[in-house]
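Let's turn to chain A:
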Amino acid sequence: MTLSLQLFLASGGILWLTGLYGLWRNSDPIRRIISLNIMGSGVFLVMVTLARRETSTDPVLHALVVTGLVVAVSATAFALRLAVASQQEKR
Partner candidate 1 sequence: MMLDWWHIPLIPLLFWLLMMRWPSVSNWIWLAPLPGLFLLWYGPANIELPMLWPGAALGIDSPVNHYFLILSIVLWSIASLFASVTQRNDVHRLRFWSFWLWSMTGNLLLVIALDPASFYVGFTLMSLAAYGLVAHQPGSLPRQAGRLYLQLAVLGEMLIYAGLILRVHETGGLLSFSDWQQPIGWLTAICLLTGFGLKAGFWPLHLWLPLAHPVAPAAASAVLSGAMLKAGILGIWQFIPADTPTTVALGPVVFFIGLFGAFYAVVAGLLQQQAKTVLAFSSVSQMGYLLMIIAMFWMTGDATSSLIILLAMYGLHHAVAKAALFMGAGLASSRRLSLWHWGLMTLPALALAGLPLTTGASVKYLFKDAVSDSMFALSLPLLSIGSMATALLLIRTLLLMKQSQQNISKKAGAPEAVALSSWLVLSLAPIVIPLMVDEFLLQLTQTLQLQALTGLLWPIILAIVISAVASKLSLKTSFKAKLFAGRWLSLRLRYFLIHFPVPQWVIRLKLDGWRHVERTINKFSSVGTLPITIGLTFLMMLSWTMLF
Partner candidate 2 sequence: MMTDIQTILPVAIVLSSLIPGLLIFSLKESQHRLRITLNLAGVFSKLLLVGWMLHGVSQGQQFSFNITFLPGADLILQGDALSLQFVALSSVLWLATTIYAIGYLEGSAFRSRFFGYFSLCVSATVGLALAGNLVTFLVFYELLTLATFPLVVHRGTDAAIRAGKVYLAYTVSGGVLVLMGVALLHALAGTPDFIPGGYLSPLVDQHQAGLTLAFVLMVLGLGVKAALLPVHGWLPQAMVAPAPVSALLHAVAVVKAGAFGIIRLVYDVYGIETLSLLQLTEGLMILAAATIIYGSIRALQQTEIKKRLAYSTVSQVSYITLGVAMLGPIAAIGALVHLVHQGLMKITLFFCAGNFAETLNIHHIREMNGLGQRMPLTMAAFTIGALGMIGVPPIAGFISKWYLGLGALETGQSWILWVFVCSGLLNAAYFLPLLYRGWFAKPAVEWAAHPQAKRPASVWNETHWMLLWPTLFTALLAIVTGILAGSDFSPLAWAQLIVAREFAP
């Protein structure tokens, strides 16, 4: 079990870094936003994994992930809108 948890934790970290890398290396705003979402997923993965450490899952972490998801989706929506708007002005 622990090994599996460690695997997921590491994956979460790597996901976070992958997103970070994508954010760093991509110049397209949509890709950047996607990368951010991947980063977020990485963090959520870590959270959900941590919630699994005990026999009963940690509801607090789950609740935090729900909150994080909503925040992420609203931010994504806004960011995408903003990206579109900023690109449109350039035309």
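One rule holds for everything that comes next: a residue touches a chain if its C-beta (ideal position, glycine included) is under 8 Å from a C-beta of that chain, and two chains touch if they have at least 3 such contacts; residues count from 1.
On how the list was made: all candidates are chains of the complex that A comes from, given by their letters.
Note that the structure is predicted; figures quoted are calculated from it, not measured.
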Options 1 or 2 - which one, within this complex, touches chain A
1
Contact footprint of candidate 1 on chain A as seen in their complex
20, 23-25, 27, 32
